[in-house]
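With one protein chain withheld, the remaining protein chains of the complex are depicted in position.
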C-alpha cells in the first residue's frame, strides 16, 4: 500500500484536486463596494441553490495549485519538443506582449466598425500576407483551427460544385493523411476514398487517376506529407483530379517546410488551410486556441465564409452580404488573439526571415535524419523536408517498441516525437525539430536516442519500464477507457482516499 | 565517477552555464533597420575589443536556460515558505499588473515635475498611510531596503543630536537584534553596546538603564523581537533611554505583527524603518529589490533625507532645500516600482484589512507553536506574536541538528524556517507562517515536522543525509569559502568538464 | 536571423554531416518551376521595438473597454479578470505545450482539464462534459450533430429558437447544410422575449430530432426550460440548452436541473478577455449515457503502474486520429488555454464568489433598465425575466447612439440588423465593470 501514498519530493508533486482543497465559505473573490447595492428581483423559482461541490479556495491557494500543476508539464521553453506534424517552434514573447495591449484584448466584436479600424486593418493585411506566402488569391481568417479550416474548405468546394450543377459525393484521401482529413470529409457529408501512397511514400498520379471520377469532388493532399516527404508529383496528381472536374485541397499544416521554397498556389491547389499555431508561431496552449485560415483561388472567392473584411475608400468594413458564401463557420471574427500573434510573427521575420525559417527547418530535420539513420531504421529512404520518420524495426527484436522509446526519452528530459503516426508506418517515430532549435540541442537529443538504442540492446527492461523519473509513471489508459471517470464526485474522492490513491 | 555525471531526469536538471552554451556569432539581438546608419567617429584607442567570453545564445536558447533555472527554485507560489523574520506572505498579482503600467514603468526621474504628478501623488499619499499605520509623524520613502533604512535612521539621530550640541558615540543593541542593526551602527560611525535580553526573551528596563548613559545616542530595539515576542516593557525601556537624553530606534521589520494591534509611534519610539518587502507584500525577488522607508516623530522631521515631496497649492513638488537634512541616501526617489506595489497592497486591504492581516498572522503562528510544542522544544515559553522559535534540543540526543531538520523539510516540499537565528538561541528554528496561509497548509507543514521528529528518533541517518530529492544535495560551503570561485573562467570550464562535474 | 539560431559555421558543420555543400540541395527534388517562383514579396523583418510600435499604433485605432464605457454583450462580455488568471495562463508550461499526448509529462494540463470538466458539469447541472470546443456557436452546431448521432434516422427535424444568438443560428445552418437529411425550422419568440412555447409545441412531432434554445437567450431573457423540456420529452426530442453568458448559471437553475439532454455555451465570460470575440471556448455537457457520442477531447482518471492517480486523454476511439472518417467529430486542436483560464477564474471566484458576482450583474442590469425607462424615455420591449442583458426601444436610436459615442459610450447593440421586426431596439448589457456613474452617463446620453 505504501507505494500508493503520494510521492514525497522537494519538487514536482501533484496537488490535490480543487474540489478536495479549500474550506467551506472561502473565496478569492473580494468586492466590498457592492454591499449597498439593491438586489435584482428575480422570481425565486428561477434561482438555483449554491453550486454543489464548487471550489472554495483563497487566491494564493488557487495560484499555488496551478503553479504546482504547471511544474508537471513539459513546454517548449523548458524542453526540446520535437513532436512531428506539430511544428513546436519557439513562440516569441513579443507576440504575447502585443496581444495583451488593451486595444486588442479589450475590444468588442459588436462595437461599431469605426471603433475597430485598427483590428480590421490588421486582419486585412494578414489576409494579404498569407495569400502571398501561400501563392493563393484570397484568404478567410475565420476558422478556429486546422480541422475547422478543412471543413470550411470542403464546404466551399461543395458549394462551388453545386453551383456548377455538379454535385459530387466523394473525397480522395491518401492513407498518410492526418485523421482530421477523413473526419472533416464525413462532417461535410462526403464519402471517403482512401488511396495508398507509393513505395516512395508519395501519391502516384496513376493511382489517383485510377480512382478519380465524376463522383469525386476533391482530393485532399498534404504537402509535404506526414512522412515529411515532398509530394513531388503533386502537379501531375492535381492534373489528374482537375481532368475529371475535381478540385484539389491542400492540407497546409506542414507549410513550415515550404516558405520561400515552393508555393502551394503554384502546385495546382484550389483550396488550402494553414495552421497559424504551427507555421506562424502562435502557442499551442496545451491544445489550442489555434487558427486555421482557408485560402482559395479566385474562382472560389465568392464561397468564402462571412463576414469578409473589405476596404472601401480608406475605411475597413465587414460585409455579410455574399449570397454564394458557405455562411458563417463560427461566432464573430475568428480567433483574433491568435491572429494578432501570427501577424506579429510575420512582421518580425519579414519575407526573407520566413524563407530562412523554412530552410533551417529542413536543415535541422535532415541533420537528425542523417545522424540517426544508422541507429534507427527510416520509414522511407527519401530526402526529407521539415520532419523525418523512423520506425522501431531495429529495436523490435529486443522487444522494445516505439512507445518504450518515447517513454524512455522522457527520462532524458526530451519530449518524444509523434508516435504511431502516420498509420502506414508501423511503429512510426515522427521527428520535427523546427528551425528554432540549435544544433547543440539536436545533438543532445540525438545522443539520447542513440543511448536508448544501446539500452534497448543491453538493458531492454530499463526501456520497457520507462519513464522512471516522471511525477507519474506509465498510466493505465485501458482502465481509463473501460470505466470512464470524467469528473470529480464527492463519493469517489472518499473512496480514493481510502485506497490511498491521492 | 558515474555519479558525477549530470543527473538524468525528466524535470529539474540544471542547465550548463551561459558561458558554456551557445555558439560563436549567435545572438538574440536583431536590429535590421539600423544597417544604413553612419557610425560615430570615436577615437579608436578608446574602444575595446569584443567582450571576451561573453554569452552567444539565441532567444529561445536563453529563455530555456532561465526557465530551467527557475525550476530549481522554491517560491511562495509553489511552496509554503515559513522563513522566520522574512514575512514571506503572498505577493499579490495585481501589484505586478499595475507596477507595469507604462505610466509607472516608463517614466524618468529627471523629467519636469509637472510631468510626474501622478507618481508624486502616489508617493505623498503612501507616506501619509505609512505614518498612520505606524503612529509616526513623517515618513521618507528613500531607503532602498531595511538596512539602508536603519542607516538613514541612525544618521538622522546623529545629525539631530549634533544639532543639540550633544554628540554621542554609542548605540545599545540587544543580543537578539538582526545583524543589520549592529552593522548599520558601525557604518554610521557608532560603537555598539550589546545588551542581553532577560529570561523571558525581552529587554529589561533595569538592564537598559544600567548601560544607558550620556555617551549613548540611541537604543535599537525590534518589536516584536526576533524571538517573535512582544517587547512588553518597551515603554519603560524607552523611558530609561529618554531619561538620559537618548533616542529610541525601532526596527520595524516585524510590523506585520502589529497593524491595528499597537502603533510603534505610541511606544516611545522616535525613529523607525519598515520593510515594505515584508509587511506590505512586495516580492523578495530572490534578494531584493525592497524598500525600507524611515518614519520619525515631528522633532526629527528636518533631518529626513532629501528630496522630500511636498504639496504646494494643489501641485506636488520635490524640495531639496533642507539644510538640516542628512542629505541624499541614494539616487533619485527610492525604489519607486516597489513603492507602487506597497501602495496597491494598502489600497486593496484598507485599514481593516491590514488589521485583519496582523491578527491572522498571530493566529497562524500561535497555531503552529501550539501543535509543535510537544514535538520540538520552544526557545521561550512565552506567548508569541507573528512567529515562533523552536530549538533542536529534543533532537540533539539522536545527533540530529537544526540544519538536518531544515534539509529534511525540503524532501517534504516545504521551505525550512530561518535557522540558527536569533543567535541567542542555540539551534534556533524560527517559523513565520504569515497570514496568507491556510490552516490546511499549516497542518501539512506541522505533520511533516512531526514526521521528521519521529524520523530523527527512528532513522536519524535519513535526516542527517537529507535532502534526498533536490536537484543538488548538501553543498560543501566550506570548500566554497576556502578557495572562492566567484566567476566562470574558460580554463576552469575545461577542468570541470574533465572532472565530470557538469 | 530573428529566431533561427544557426550561425554560418553551424550551418556549414551540419551540411558537412549531412554530406552536402549547399543547403539548396536539401530541396532540389522540389520541381524547379515551383522553386523559382517561391519568393515571398514581403518587407524585411523588424526589430522588436519597431514591431511593438507598429502594433501599438494599430491598437490605438480601436476603442478599448479601458477608455470607453461599453454596454455591449450579445455573446461576448466585459467582465473583471483577476491578474492571477493571466499569471497562470502565461506560464510557458501551459501556454507552449501541445495537446497532452504524453500524459507522464502533461499532468498539469490533464488535471486542469479534468477539473474543468467537473466545473462545467457543476455549472450546467449535467453529468459529463468534454474538455471544450472552439466556441459557443460551433458547440451548438456540434450539439445538433451529436443529437443526430443518437436519434433514429426517422428524426431529423431541428427546431431552433429565433431568440437564439443569430451567429449561433447561422453556424448551425452552415454545419447542417452539408447533411442533406437535417431540416431546420425556426420557432418565433413571443412578447415576453422568450421562445413561443405554443408554437414550439405545435412544431414538435415524431420527426423532431432536437430543440435548440438560448438560456438566457439572445435578448437576455430567461427561457422556461421546464415547460420546453416537458414538451420535448413528450415528443421524444432532445432539448439542447445554449448559454452565451455562463455567469448566469451562477444564479439560475442549471439546464441539467430541467433534464436537458445537452447543455452547451460560450465560456469567454470566465477569465478570457473579449479579444474581438476570440479566442474564447465552447463548453459542452451531456448525460452520462451519451458520453460515447461526445465530440472533442475527454480527460479521464486512471492510475499509473505504481497505483498513483493520474489523468489521460480517454475514449479516443471517438476521435479523428483513431476513428478517422467514422469519428464523432473532426476536432483536434481546441481552445485548451482558454478553458484553463476559466478553470483558474472559477477557482478564484469559488462557490460564494461566483454567486455574488452573478447577483451584482443582475442587480446593476435591473437597476439600469429601470432608470433608462424612467429617466431616458426608453420603452421596455420584452416582459420576460432577464439576467444582465435586456432590450429597450429608444426613439431616434441612431442619433442617440451618436450622442453616446461622442461621450465614449457604446450604449448597446442595435437589433434591427438581425430582427427587422424590432426597429430601434437596443440590446443593453450591464456587468460589474459598469460603474454606477457610467450608468448615470448612459442614462444622460440616451435621454439626450
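Going in written order, the chains are labelled A, B and C, and every chain counts its residues from 1.
Criterion: a contact is a pair of C-beta atoms (placed from the backbone, for glycine too) under 8 Å apart; a residue touches a chain by one contact, two chains touch by 3 or more.
The structure presented is a predicted model; accordingly, all values stated were derived computationally and were not measured.
Considering the intact complex, the chain excluded from display touches A, B, C.
Annotation: of B:67, B:140, B:176 or B:279, B:67 touches the absent chain (contact as defined above). Across B:97, B:213 or B:377, the single residue that touches the chain missing here is B:97.
Across C:56, C:150, C:197 or C:447, the single residue that touches the chain missing here is C:56.
Touching the chain that is not shown, out of B:195, B:227, B:259 or B:405: B:259 (per the contact rule at the top).
Of the candidate positions B:78, B:140 or B:197, contact with the hidden chain is made by B:78.
Although one chain is hidden here, its contacts on chain C can still be listed: residues 47-49, 56, 66, 80, 82-83, 87, 90-92, 432-433.
One chain of the complex is left out; on chain A, the residues touching it are 10-11, 23-26, 30-34, 57-61, 67, 92-94, 96-97.
Convention: only the chains that are shown with their structure count from here on.
Of all chains, the one whose CA centroid is most distant from that of chain C is B. Separating the centre of chain A from that of chain C, both taken as means of CA atoms, is a distance of 19 Å.
For this pair, chain B with chain C, the centres built from the Cα atoms lie 45 Å apart.
Shared interface positions of chain B, i.e. residues touching 2 or more other chains, are given as 10-11, 23, 26, 32, 58-61, 67, 92-93.
Residue numbers of chain C whose C-beta contacts span two or more other chains: 1-5, 10, 44-46, 48, 82, 84, 86-87, 92, 104-105.
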